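Heads up, one of the protein chains got dropped from this complex, but the rest are sitting where they should.
The block that comes next holds subunit A.
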Amino acid sequence: MRKLQMQKDHKLLFSTVFIPVHAGDAAVGKSSLSHIFYSGGSLFQKNYNMTAGVELLMKCVNIPETNDTVELYILDSAGKETLAEGCEKMWGEPSLVCLVFDLTNEQSFVNCSGWMERVRTHCQGLRVSGVLVGNKSDLSARREVQASVAKEWAQSQGLEYHETSAKEMENCDAPFLSVARAFYSLYNEHLETVRNLSPG
């Protein structure tokens, strides 16, 4: 189990982040995104390659202006069509979702709503928050999805929108900082609710 060494006024929260990818959209770059995020930091070196097509990366994110840290367990779920059953079992109930699409491939953006539905089914009524990431922002000449369209859809789903270029290593931390912040605010909302409860 998790055993924590605490500094004063230091909190460590734990969250799973789910990054699904379509079999047909294997080139959207979400794996390179999560790997850059993972290797860019200086913190933990823990890496599992699961055999059934789900990869787990772990990363700590400090919440700015606090002493608090969110430990993200990033589930990179690949090969959906071939290993759907096995992968879905490993999703569990993700706390947060990071949907990645390819800015140069409109279909990959359209597919995001299907993914959001699948994630909602898994979360069994839990509020789903997280980020929508448009990757490959470096390929501006081939862009098929406008930022304003993606942003609008993201907002309608309760997601924050980011654009990144995993190739140029641009902005790759931002989506993960954003999910960590989202989880941190869920925690603070929870504390606020619990403080105001009446006895059973």
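By our rule, a contact is a pair of C-beta atoms (placed from the backbone, for glycine too) under 8 Å apart; a residue touches a chain by one contact, two chains touch by 3 or more; residues count from 1.
The working rule: contacts and distances are computed from a predicted model.
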Worksheet item: One chain of this complex is not shown here; going by its UniProt record, which of these names is it: "FAD-binding PCMH-type domain-containing protein", "RNA polymerase II transcription factor B subunit 2", "Nucleoporin SEH1" or "Heat shock protein, alpha-crystallin-related, b11"?
Response: "Heat shock protein, alpha-crystallin-related, b11"
Fill in: Hidden partner chain, residues of subunit A it touches
1-2, 4, 6, 8-16, 70, 73, 93, 95, 125-127, 183, 186-187, 190-191, 193-194, 196-200
